[in-house]
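Everything below concerns the one structure shown next.
For this view, one protein chain was removed and the others were kept in their places.
Moving on to chain A:
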Amino acid sequence: MRLLTHNMLSSNIKGVVNGFPLRIEAEKVVEKTVEMNGDFLKKMFEKVDWKAFVDASRAMGYNELPEEADPSMLDSDEFLNNFHHALLELHLEEGALVCPETGRRFPVTKGIPNMLLHEDEV
């Protein structure tokens, strides 16, 4: 699971009001290099919740992202490279996503989060 996906995921347990962002428990993180596409990054920059993204990247052991970001930074190659790396090249391979409100853990196995709810959570 990429951090792009983490940024789009919330806990949807019945009754949970603020299920975003899910806290990351990282057991195994892998890096896979992919080609960069500047237009894609610029488009996603507008959609990403930056605070959640930075926290998630730190939980994955990556500390190169600035605490705050604004669109002018997209002109910097260094920023773009780091944004690309954190958004698309870091994968949570094993671990869990934890609901910020209830503490319920959604397991991530072989890179795949399981968001299925138990009957009493729907």
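FYI, contacts are C-beta pairs under 8 Å (C-beta built on N, C-alpha and C of every residue); 3 or more make two chains touch, one makes a residue touch a chain; residues count from 1.
One rule holds for everything that comes next: contacts and distances are computed from a predicted model.
The complex appears with one chain absent; UniProt names that chain "Methyltransferase small domain-containing protein" among the candidates "DNA-directed RNA polymerase III subunit RPC6", "Methyltransferase small domain-containing protein", "Ribosome biogenesis protein NSA2 homolog" or "Dolichol-phosphate mannosyltransferase subunit 3". When you scan A:4, A:69 or A:98 for touch with the missing chain, the hit is A:4. Where chain A meets the chain that is not shown, the touching residues are 1-2, 4-5, 7-12, 19-20, 34-37, 39-40, 43-44, 47, 49, 88, 110-117.
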